[in-house]
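Here is the structure we will look at.
Rest of the complex left out; these chains stay put.
As written, the chains take the letters A and B, and residue 1 is the first residue of each chain.
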Amino acid sequence: MLKGIPHNLSPDLVKVLMEMGHGDEIVLADGNFPAASYAKKLIRADGHGGAVLLESILSLLPLDDFVDTPVMLMDTVDANQSAPPIWKIYEQVIKSGCEENVAIGHFERYTFYERSRNAYAIVATSESALYGNIILKKGVIRK
Amino acid sequence: MLKGIPHNLSPDLVKVLMEMGHGDEIVLADGNFPAASYAKKLIRADGHGGAVLLESILSLLPLDDFVDTPVMLMDTVDANQSAPPIWKIYEQVIKSGCEENVAIGHFERYTFYERSRNAYAIVATSESALYGNIILKKGVIRK
């Protein structure tokens, strides 16, 4: 534990966030996501929901403002299904955590999987809500 | 040994089952299967038959209900051969272990091999019955 770094971020996760650069992506995967299969680098965060980790990560990580949607969700398989409540929660965390407006994109399930395969890291949470997966694209630190 | 976890599952096997996510597959390979050649991750269970391990695994692992056949067998090379008796045994174990009806698919030998190559793990049993190989596709845990 250190001053100013949220306690639910493991040393490995902070190291990974520091190593990432402009354009690198990190996936917050829900508890059912096949994280170990798709991750180049896997960070486990068992027992945690997605929203609390999202909030902690955004307190350190700048989002990419060179792209339209630096945040991306996995679409429901059934297109008629209404938006999962977890999406609204994530939206609010993002709004609170970021100074500027951030637009959120969506990927179809298997596109999301492929995108995850190329991400810098996947954080395996225990978020129990289905469709609780989210990708963050790192931006730049300006002096 | 722990409370509530079958004793014939090794620590490595339970770890693998926990790491797997929705859609990941695990192969229970019979004693003649070229498991070490095809496995991304190999878990040995020498001396055990397929049915007892299948029963233990199903006590922990949910099957995928997003697909038609979350369980798959390797077809006999000779199409005229009658169904190997081990299949009936596996069927009964699955029926006892799962709350809902589970349909079982079949793959031709080399298709089964390729599928195994992409599985999350292969468990090398000593099941002596020919055609005693079986693939399980992990489902989701709903709150």
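Following the convention adopted for this analysis, contacts are C-beta pairs under 8 Å (C-beta built on N, C-alpha and C of every residue); 3 or more make two chains touch, one makes a residue touch a chain.
What you are looking at is a predicted structure, and each value in this text was computed from that prediction instead of being measured.
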Subunit number of the complete homomer, 2 shown here: 10
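As a working rule, only the chains that are shown with their structure count from here on.
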Angle of rotation relating chain A to chain B [CA atoms, steps of 5 degrees]: 70
Where chain A and chain B are represented by their mean Cα positions, the distance between them in whole Å: 32
Residue ranges of chain B in contact with chain A within the complex: 19-24, 66, 120, 138, 140-143
Residue ranges of chain A touching chain B (in the complex, touch as defined): 29, 31-37, 77, 128-130
